[in-house]
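A single protein chain has been omitted; all remaining protein chains appear in their positions.
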Amino acid sequence: MDLGISDRVRPLVEKVRHMVETEIAPLDVEFHREVGRHPSGDRFQLTDRQVEILDGLKAKARERGLWNFWLTGSERGYGLTTVEYAYLAEEMGKVGIAAEIFNCNAPDTGNMEVLERYGTEAHKERWLKPLLEGDIRSAYLMTEPDVASSDATNISLTAVRRGGDWVLNGEKWWSSGAGDPRCKLYIVMALTDPQAHKHSRHSMFLLPAGTEGIEVLRPMQVFGSDDAPHGHMHIRFTDVRVPREDLVLGEGQGFEVAQGRLGPGRIHHCMRAIGQAEKALEILCARALSREAFGRKLAELGGNYDIIANARMEIEMARLLCLKAAWVMDTQGTRAAQPWISQIKVVAPLMALKIVDEAMQLHGAGGISQDFPLAAMWTNLRTLRFVDGPDAVHRRQVARMELRKYANTGT
Amino acid sequence: MDLGISDRVRPLVEKVRHMVETEIAPLDVEFHREVGRHPSGDRFQLTDRQVEILDGLKAKARERGLWNFWLTGSERGYGLTTVEYAYLAEEMGKVGIAAEIFNCNAPDTGNMEVLERYGTEAHKERWLKPLLEGDIRSAYLMTEPDVASSDATNISLTAVRRGGDWVLNGEKWWSSGAGDPRCKLYIVMALTDPQAHKHSRHSMFLLPAGTEGIEVLRPMQVFGSDDAPHGHMHIRFTDVRVPREDLVLGEGQGFEVAQGRLGPGRIHHCMRAIGQAEKALEILCARALSREAFGRKLAELGGNYDIIANARMEIEMARLLCLKAAWVMDTQGTRAAQPWISQIKVVAPLMALKIVDEAMQLHGAGGISQDFPLAAMWTNLRTLRFVDGPDAVHRRQVARMELRKYANTGT
Amino acid sequence: MDLGISDRVRPLVEKVRHMVETEIAPLDVEFHREVGRHPSGDRFQLTDRQVEILDGLKAKARERGLWNFWLTGSERGYGLTTVEYAYLAEEMGKVGIAAEIFNCNAPDTGNMEVLERYGTEAHKERWLKPLLEGDIRSAYLMTEPDVASSDATNISLTAVRRGGDWVLNGEKWWSSGAGDPRCKLYIVMALTDPQAHKHSRHSMFLLPAGTEGIEVLRPMQVFGSDDAPHGHMHIRFTDVRVPREDLVLGEGQGFEVAQGRLGPGRIHHCMRAIGQAEKALEILCARALSREAFGRKLAELGGNYDIIANARMEIEMARLLCLKAAWVMDTQGTRAAQPWISQIKVVAPLMALKIVDEAMQLHGAGGISQDFPLAAMWTNLRTLRFVDGPDAVHRRQVARMELRKYANTGT
Partner (left out) sequence: MDLGISDRVRPLVEKVRHMVETEIAPLDVEFHREVGRHPSGDRFQLTDRQVEILDGLKAKARERGLWNFWLTGSERGYGLTTVEYAYLAEEMGKVGIAAEIFNCNAPDTGNMEVLERYGTEAHKERWLKPLLEGDIRSAYLMTEPDVASSDATNISLTAVRRGGDWVLNGEKWWSSGAGDPRCKLYIVMALTDPQAHKHSRHSMFLLPAGTEGIEVLRPMQVFGSDDAPHGHMHIRFTDVRVPREDLVLGEGQGFEVAQGRLGPGRIHHCMRAIGQAEKALEILCARALSREAFGRKLAELGGNYDIIANARMEIEMARLLCLKAAWVMDTQGTRAAQPWISQIKVVAPLMALKIVDEAMQLHGAGGISQDFPLAAMWTNLRTLRFVDGPDAVHRRQVARMELRKYANTGT
């Protein structure tokens, strides 16, 4: 069980870290300052400068061969293992736009995973190719406003056959990335047979972002922020037609596709969360050594040593657990890795939230403001406690797996 | 030690609760939806509808005699005790703009406290009168960007004598309420004698919001939100002149004024925080009973009973502690109440944050969005862990007081 | 809602505190050192010195009128309210044998409560009188080894009619105080009608400790200690005959008796737990100021200020909650007070355990040894998380009560 950084990946990690720190981080600040400056006043339009920043950095990354690392175990990608990718993803997690620069950002990686595994050649040609090139972006439309989507069998947007097409009606929300004008593809989970077994009721569809009948109602706010230009959109479907060939894999196999998509997606979030926790601890320590109160460095006041030590321990443990989950994925497959992924899915965001919160507290009011990246980290991490399943559902899975060791009962 | 709700205040509490629930809450939603709709596009200008909402509700409150409750122990006010006020403040805490409707909102109440206690007759006539009428608003400029303001002896904006005036230079930030166009008065703490004993270095000044040399640099963001139109402004002072008669109380007595101001201000925040916690628990329970997943009500899933029970216990304990601190203020004065106020200042926001966080989690992603008041509660409560002193400083005070029982040493 | 210390009880509290500190505390140490020194080697026999200590102190307490405070709201007792008693019980909680010295110790107070409320005149004459005199002691036999006794409907020791008598068969354990040679009375809950409604299946019996067929199997150990001479005994009943007149209240009314007994019993435990927490904090602070490491007092190292401050806050909150529960008992009766008692029953032991644990940790290994009272406090407090219902059951009660506000459903 080698969880270390491999010789192959070590130089890549160094290159990514260096580019993130020296080239991406400063432009990330500028990118976010540009939000809302489009002549139209529309926060979800990219300004020329934003386009320039993204295109410039992405070109550099591609030139240096720092591209599409996420596509593990595939000949289209780097051929990295998930363990190797973890070390890279951690670095990309440290700065807001970094993952996108290396074409490793959610939800596109998960969506490409779907296309790679379950798409037809036509799907791949039309959607996977430009996504792998970083030319377009995509969204994954799953969660709905009116049902407890933590239990995915509740998903209720309907797709019914009409002629050779499917017709979709209903609402989705928290469609992340759907605000971005470059987002061209929606992958949508819909209810196709309410009478079927609960895991065979749903199917997955591909459709272009601008299809007739689709209405973007509003951006959902994350603690008051619209997260423009990425956006988490609330979208209404009214008689939206999808040709039959754009149903992925097969009718009633929506769950299978969703499960195949989620494993890697969930763990990538965790890897980046660990990177954010490291960044927050770095920011915390820097402040603790540079500010004084009551005649002493903040580091030496009150329980700050304990806070720092606990942060270090918790980061190390979460990283090791994440690497182990990655290793199980690499060696035993996504299905066997499910309980491990559930574990890290609970652990990583909570751990990172705690450290970011401590870092904010040590900074005083500045810590929650635009002057430090901490508040944005915090709100981002807070969403992770819902994304791809809330903590309670993952804990439930872990507990059931544990109890299964002792009983053959239906617990 | 009667901590109960008095016969005198009970009907007031009922009236306030009823008005908050039935009249203020619906308009609060509309008020916040109006932000950014001023023709100028300036989020810190009030729209006509916003003015109408505020004026209409305030007129109703005054008509009903629900006004200026906060002015405890004074003939200008209702003559309520702090314990009595606590029950009212809790109700006002449940909805964003409610406290202002009853002219009981921060930072104005604290500022009025300063004027009432330490102001000259001229100060009272010019500033206290319109504040008590609810005609203007005010800001308190204390915290600074470049020093650890948790140790107030660090405050560095300077005031030096020139002619008969004082001339102020430096920066303040997190000047809450200074964004509101109705904010006319600034109360500013400044360093007047760096050589003096550390508690005699500073003085407190009154000056009109538009004074020459004052520049509002930007609104500070709270987790990405500018909190318009209230605003937490970053303000620069360049050669700002203040006539000598607008120095409050006396030169070098800034600390004394600040201390006198803080006692009531701190506890009012706590009372409202407890109201927010109650509101959050109510929202949580309603959701737990109305949504289903995995074939059962959310209430019956996982650890939700424990979450609800713990919330109830923690609210009750915090409320009792807050009432006790209020009772000590009423019976032994603000100075004797300091350690009690420090205790509740630590306890109440942490308790309320925890409950709001659980309520958000139970709601799934909706819980952190604009569709529920929870996210706004959370960010507001999170600031309370810094406002009027961070947790660590208050814990330090409580510990020192405790150890003083056992030793005459300098600990 | 007056939760303060009344003028009537203040001098009693002072007298009790003084006697506990100066007279009982030193002899408590000696009393426990005597355990195991009886010539027979039997740890559950009292040595002459033990008898002398107990009798001497009890005589003094009676002489000074410090006796049977617990009998609130009764003409037989002091006529104290439960709120008043709380202040006394807290002082008695600080030293192991103190409560017994004032005839206020569990389980006797709860048992006397049963006799006072539900006993016949004959029961009162035979058992209540010597208990009130402190001449004998008693045990309450409820919990059983083979069923989850947290759900009292599981209680399975049977009582069946034979002739005019009842015949009892089964096992009880954790019969606290049954180890003491002075224990003369058992109050036993038994299953009398398995077919009845679940709250009418059981009845309560009185019987002398030495009755034929009773076998004391062993003392249950509390973290390895037998808690001699008090003892928590495992007892077997084989065809034990009880005359019909010694069934309390009525057949099938065992639950009613148990409920009536539990209210006051539970809250008395909590009051004493708060006293233990205060004592532990006192011990912690004394050590923190007297020991040095790394060139500084322990108080000034690491997070010790935070530990002390948190302890102070948590004690204050728990005390206030306990007083409020007592006040509800006094003003609205035990039934109305149930949810309040459940709350404090969860809160007080957990709070006290945490503080005692911190105090032990600050003492290093000495803290868990016989040289300080902390370890004994800890094990005693740990049992309180089961006694009279485990935390989980009380949390469940609190949550159900909370949810009932919002729904008429069966949750």
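When the chains are written out, they are named A, B and C in that same order, and each has its own residue count from 1.
To be clear about the criterion, contacts are C-beta pairs under 8 Å (C-beta built on N, C-alpha and C of every residue); 3 or more make two chains touch, one makes a residue touch a chain.
The structure presented is a predicted model; accordingly, all values stated were derived computationally and were not measured.
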item: Chain not shown: contacting residue from A:Ala196, A:Leu217, A:Leu289 or A:Ala336; value: A:Leu289
item: Touch with the omitted chain, as defined above, among C:Pro39, C:Gly164 or C:Gly224; value: C:Gly224
item: Touching residues (missing chain, whole complex) on chain B; value: 302-303, 305-306
item: For chain A, residues in touch with the removed chain; value: 1-5, 281-282, 285-286, 288-289, 297, 299-300, 304-306, 308-313, 316-318, 320-321, 324, 343, 346-347, 392, 394-403, 405-407, 409, 411
item: In chain C, positions touching the absent partner; value: 41, 143, 145, 148-151, 154, 173-174, 220-225, 232, 291-294, 298, 301-303, 360-361, 364-366, 368-370, 375-376, 378-379, 382-383, 385-387, 390-392, 395-396
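Here, only the chains that are shown with their structure count from here on.
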item: Most remote chain, CA-based centroid, reference being chain B; value: C
item: Distance from chain C to chain A - Cα centre to Cα centre, in angstrom; value: 53
item: Inter-chain centre distance, chain B versus chain C - centres from mean C-alpha coordinates, in Å; value: 44
item: Junction residues of chain A, two or more chains touched; value: 302-303
